[in-house]
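Missing here: one protein chain of the complex. Every other protein chain is in place.
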Amino acid sequence: MEQGNKKKNAAAKDKRQKLVDATMRRHGHSPYALIETLHTVQEVYGYLDDENLKYVAESLRVPLSKVYGVATFYHFFTLKPQGEHTAVVCTGTACYIKGVPGILSALREKFFVEAGETTEDNKLSVLTARCIGSCGLAPAVVFDGEIAGAVTPDIVVERVGRLLEQ
Amino acid sequence: MTPEEFNKIGEKHRNKRDEFTHNIRVCTAAACATLKSEEVKKAFEKEVKEQDKKKTCRVSGTGCLGLCASGPLVTVNDGQALYAKVSVGDVKDIVNNIDKKPVKRLEIPADTPFFARQTKIALENCGTTDPESLEDYLALRGYESLYKVLTEKTQVEVIEEMVKSGLRGRGGGGFPVGLKWSTVYKALGDKKYVICNADEGDPGAFMDRSMLESDPHSILEGMAIAGYAVGADQGYVYIRGEYPLAIKRLRAAIRQAERNHFLGKNIFDTPFSFNVELRLGAGAFVCGEETALIASIEGKRGTPRPRPPYPAQYGLWGCPTLINNVETLSNIAPIFRKGAEYYASIGTEKSKGTKVFALAGSIKNTGLIEVPMGITLREIVFDIGGGILGDKKFKAVQTGGPSGGCIPEQFLDMPVDYESLAGVGSIMGSGGMIVMDETSCMIDVAKYFMDFCKSESCGKCVPCRVGTAQMHRLLVLISEGKASMRDFELLEELCDVVKSTSLCGLGMTAPNPVLSTIRYFKDEYIAHIVDKVCPAGVCVMESKEEVVL
Amino acid sequence: MSSSVNIITLTIDEKQVGARENQTILEVARENGVEIPTMCELKGLTPSGGCRMCVVEVAGIPKLLPACMTTVSEGMVVTTNSERLKKLRKNILELFFSERNHICAVCASNGFCELQLMAQKVEMSHVHYPYLYPHCEVDASHNRFVLDHNRCILCTRCVRVCDEIEGSHTLDIKGRGIEAQVITDMDQPWGDSETCTLCGKCVHVCPTGALIERGMAVGEMSKRKQLLPYLTQMREVKT
Partner (left out) sequence: MKKLTLATIWLDGCSGCHMSFVDVDERILQVAEKYDIIFSPLVDVKEFPEKVDVTLLEGAISTDEDVEMVKKIRKSTKTLIAFGDCAVTSNVPSMRNHYDLKDVFKRGYLETSTDNDVIPDEMLPKLLDKAYPVHHFVDVDVFLQGCPPSADTIFYALVEIAEGRTPELSKRARFG
């Protein structure tokens, strides 16, 4: 059983690795492709782990410190794995003046998690985004990739509660 | 390709479209999509099939119709009827009445100020095409401007036309587009680039997003025309990674255009070749700055470098590079279709044409609008925007995001153009317009923007890196009732230091929200500092305990 | 190529001077005995333009320009030392001091520190902005060098010398804004770095006590940055 899983994991990893390789190949393994490649890594692995950063550095012949510097410069990239579920709270201006602080404090009180962090049981990550461009529906929160507009703290707590029950 | 051959393409698609008596378009741009417009669209498809009207009714998705607050939006026959807040349950009624009078309870009358007061050029096709269909774009005379330009005009003529149109950069700075093009055209270099800046970073702005999601081909066409004018054969769209739908549609559009030879080698059998590639931004506001954007495309940390030299001379990989933003580029094809004179006839003396705004905040009709330059703020807020939510009292409108300022009531009748906005301490910016009512605290707003600038500062230059951190700290102290008048003086002084000495536009404009709120709402600062109260009731004062300052 | 360089004239602080057209304002000023304060600039390294100490006024241009990266042009009128510039420089330097924990009295570079000396030069008597007092680590894992983030001003001289002269690019910057920090490789202890060649150039170009040799006590760490132009020249000859 365990071995089967490992094999499956290895196969899955291979597939993901191929996607990363494909991106680098498309750009002729140019050092310029660093950010594009990091996008692919994050897309397929969910975050940028040390191993992949080193792999990308080596493949594109970019110094390690430079790769790390780029990966930490852009806030879209995360070097930590996310929780099983995510709630991305938009903190754009329109959302902010329509009550983002209340939403964040409701999440803090109810699920004991600060913005940018993951709960201890690894079930929920609360993230913030600098405007997701849904200002017309402010305030907006993205629950596991699904945008919800005109939310209130109560709605957010209820939706997150439902996510966690799944 | 001969003109006849080209005209046939558009005609073919127009005929195809006209085979249907009814065109039902469901808005599938971001806001409506959030409100499950895809389900509504599916329901329409099902209903049309069940009622056996497939031959006469065409159901398609379309780009942003503008009135995001009332989504999902549906139009029948491009404006014959417009329906708001359509749910799956309403679909049957609409299809039943498609040959008769519109369904009253859902209908928004065409003469509603929100629509009647707008002039659509950049957003011309938003809501009348399926953004995923090249055919739709061609039916609306898409790529006709590119054809005309490539076959009838020299590079210099194209640039002259741009100068004549009076179009100015819509990304914020308002630099004359014709002049920029001509600088790149004149710059020496074998290789030149065109970059579309789609890294819309202003919190509270979603114009670029809507345009990319609603009408991607017009941006590609604009880029190709720009490429021809300046002598570039390669274009990049630097687009926010946070906009997955826009990325998807743009990718699809590039593929369609390549396949149909509107991009690629020898476009329309002319010697001109032009390719477009996407580069994904990764969440750095500073990459809206031209030199930082270039660094990012080169795969580096997005830190700016001092200008001059300007990218027009020394840009991507050291080559002359033209950078225009999404709205600027989406104006290009319409200008060549309708003529520079037409475009220049709209707007004011120094600010020609139209401007797209993302209207948000405490306002009834949130959404995307395009208005002629020179319109007053009052018309935007109270006529088009429908006034303040809950009929509260208007307090200020914020334009230009973190680089702009808060404009108070006394300037509501001021015309909206580059110079007027700058004159009152704000900027045109990319078009975010956030309306605030009496429940917003101006110190809280200033603090919000400073927090933004602090976390978006790239850290390269000291005034911006440390200055924004210092200013944010002072604003926090003020908002908590812990500051003294000496802190207030420090804040004012820091504004000057950061504004005068920062390396790039981010730092140079970061103090603007603070400066404008000090200018117009100084009494609120005084209330927080001296009386330890927040007049709007937003800030929580931690006072009581003795303040040792 | 070099023979075709044009000679131009410009004015620096009301003095007419001649220059080659590809020179920077800073270079021309120095050649003519006009001193412009700099922090991040170092002869032999690509200029960065980040410290803003060298900003000058150029007639006709509303914004201030960094002398280290602005090339001269015919007829340019440059002011390097107006009252306004003096005040702004002092303010910028205060921001430098307020950012991290610069405690000169207990610093290995005390007496040899460019930041410390700059305070004297621009007559900064005290820091009137609140100090930020961040918590910074000291990386003493390397067997020859120490990296003390408390003293770092992020001038990136070390990053540039490591990349441009030594060619190992062990150092870079992570994060951004006020959170930015110098790192070695993947933000790991310097001692674990596989790419560091132990050349020590970073230590000697560092203007403050952020990079020092191990075992140096207060006031013992003098730097030998004067070697750098020579190394740069050697590299240029090679390539």
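Couple of notes before you dig in:
By letter and in written order, the chains are A, B and C; residue numbering begins at 1 in each of them.
The rule is short, and it goes like this: a contact is a pair of C-beta atoms (placed from the backbone, for glycine too) under 8 Å apart; a residue touches a chain by one contact, two chains touch by 3 or more.
Values in this document were obtained by computation on a predicted structure and should not be read as measured data.
The hidden chain makes contact, of the residues C:M39, C:C107 or C:L171, with C:C107. The chain that is not drawn here is touched, among residues C:A119, C:V146 or C:C196, by C:A119. Residues of chain C in contact with the chain left out of this view: 97, 101-107, 110-111, 113, 116-117, 119-120, 123, 125-128, 130-131, 133-136.
Everything below uses one rule, namely that only the chains that are shown with their structure count from here on.
More C-beta pairs touch across the A-B interface than across any other pair of chains. Computed from the mean C-alpha positions, the centre of chain A lies at a distance of 25 Å from the centre of chain B. Those residues of chain A in touch with two or more other chains are numbered 66, 69, 73. Contact with two or more other chains is made by residues 173, 175-176 of chain C. Put simply, chain A touches chain C in their complex at residues 50, 53-54, 63-69, 72-73. On the chain C side of its complex with chain A, the touching residues are 163, 168-176, 183-187, 195.
Within the complex formed with chain C, the chain B residues making contact are 284, 301, 305-306, 308, 454-463, 465-470, 473, 490, 493-494, 497, 500-503, 508.
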